[in-house]
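All protein chains but one are shown in place.
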Amino acid sequence: MEREKVIEVRDLVKKFGAFTANDHLSFDVYRGEIFGFLGANGAGKTTAIRILCGLSRPTSGRVMVAGIDASRRPEEIKKRIGYMSQRFSLYEDLTVRENIELYGGIYGMRMKELIHRREAMLQRLSFTSYGDTLIRSLPLGLRQKLSFATAVFHDPEIVFLDEPTSGVDPVTRRQFWEMIYETASQGITVFVTTHYMDEAEYCDRITIMNEGKIVALDTPSVLRQQYGTATVEELFVKITRPQRTMV
Amino acid sequence: MAFVRKEFIHIFRDYRTLIILFGIPAAQILIFGYAVRTDLKNAAIAVLDNAHDEVSKELTQNIEASKFFYVARQLDSYDEIDATFKEGKIRAVVVFPEKMAATITREGTATISLIADGTEPNTASLVTGYINGILSTYSASLTGELTATMPLIMPEVRMYFNPNLESHYMFIPGLITLILIMICSLMTSVTIVREKEYGTMEVLLVSPLRPWQIIVGKATPYFFLSLINVIVILLMAWFVFGLPVQGSIALLIAECMLYILLGLALGILISTLTGKMENAIFISFLALMLPALLLSGFIFPIENMPKIYDYVTMILPPRWFVDVIRAIMIKGAGIGYVWKETLILAVTALLLMVISIQKFKTRLGEAK
Partner (left out) sequence: MKAVEANSITQRFGKITAVDDITFAVSEGELFGFIGPDGAGKTTLFRIAATLIIPSGGRMTLFGLNVVSDYRELRNHIGYMPGRFSLYQDLTVEENLQFYATIFGTTIRENYHLIEPIYKQIEPFRERRAGNLSGGMKQKLALSCALIHKPRILILDEPTTGVDAVSRTEFWEMLEGLKKEGITIVVSTPYMDEALRCDRIALIQQGRLMGIDTPEAIRTSYGRKMWAVSHPDRYRLLLALREIQIVSNPEPFGEAVHITLHEGTAPEDLNRKLENTGIHGATIKETLPGIEDVFLELMRRKPEEKSL
């Protein structure tokens, strides 16, 4: 069964002067997949994601995101993706409804449709009673869920998540992953980047970057078996540690 | 004293702040200095010569000959003066009295009227100052000695439009007041609050360092920086404006040190009130810079302010400090004249220091 590719990367190279941040990366991400992107600090992870999000252009190679060529029309990509990071996603001094409105507005939704969808979303999350609460006074777990719901509010083809569940309590964390599963089952591709390997265990497939190259790509269980480790954490350390020259 | 060393490293690494600290006063002095100088190169003067004798003609020539002025017009009567000023081109009118030469020979002295356009106080002051200079040089050449006990020709200076014009060196004391408040209070509070924001304060507090050690460590570098800045301003005032300090320099520096201490104490106090840098900057600006700016004579002469402000300003240290500095720099006053203000400043400084050390906790404040 041939699955539809949502991200197609072939021989992606990105150089900053003499420094090669991405060295011939090639991988595919399929529709509805939860794809984990792992790497140590400075492994070239951030550079690659910036290219995939249309924020930066590749030096060479072919990068197709949601059917759009990242070297030709990076602006178009931005309309078809969603993004959520731990640090910034919602305005603390706006209410839940105002935040969603703002977000929908940014993506050019019409007011009538926006309000309709917003209320549907609040209903689905059983958030209706929090609609006019300031983000600031929401518990951390609810904020997390809301920012994810906001990131997929405009029905993007791919949503990029940066350390989505680091530091949240185990219950909220599970509710959060359930939301991610649900989103993926609806055909939205979820692209997770994280430092935390226990987070990686939840992904369908993971790729590990080290020194600008992809050094592993498969499902967590296959990789664990292949390297004979019990967790992705051990796997990660095993793969990247000997190659790191210092620190 | 590792703390002081560290603090100096912070300051010197952050060259942008350093430029601001030293650049702003220098730039302000230069801007003022430059503006004043260009005005004076071609200042237009009118002469109303009621004497028409030897002395008046020679004086007119001397004024004309100086590079600062040119005589743009000869007036015929007092009635023309008002109209002349209203045109706005003439900076000053020199009025020679009738039978001037004769009066000098008979009484040994004569008075001329010097009427200046007071709308631009700095220029007006400089104009009268320079004409004064020309007059005394001329007097000296008549008697053959420079140190004539009784000047031959006395100017009677009047300001047109702005009779209450304050001293023309108003802004130097103002600048010192402003700069000191800026460095001491603003910079100290900002550096302390920065440690809170970066979390380094937590570790400092957990260390065996006592609060006063942290405070002294923070304050010392800024104490010296401020002092250097004062000296730079004074030197520039001297070289750019030819404005030497009339009174005792030692006294002036001592007063500045007192004021610096006050400013540092204020800065530390501000830092205990807030944990955010932007708040510290905001409070410093609102509570300290603004009053200092308003009172320094940069914008409004205090004499023209409503009486109510006069009372309000009484509680603000900059007001007293401006008075002290002005008295020492321009009037050459000694400690005998400024003891009251000095005492007020000293008491305030002491009070603030005690409060700020008290308030500077050895623990973290309650979370918001």
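Read from first to last, the chains carry the letters A and B; within each, the first residue is number 1.
Basically, contacts are C-beta pairs under 8 Å (C-beta built on N, C-alpha and C of every residue); 3 or more make two chains touch, one makes a residue touch a chain.
Not measured: the values here are computed from a predicted model.
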Contacting the left-out chain: of B:2, B:83 or B:250, that is B:2
Residues of chain B (touch criterion as defined above) contacting the omitted chain: 2-3, 6, 9-10, 13-14, 198-200, 202-209, 362-364, 366-367
Note that chain A touches the absent chain at residues 39-42, 140, 166-172, 174, 177-178, 181-182, 184-185, 195-198, 201-202, 219-221, 231, 233, 236-237, 240-241, 244, 246-247
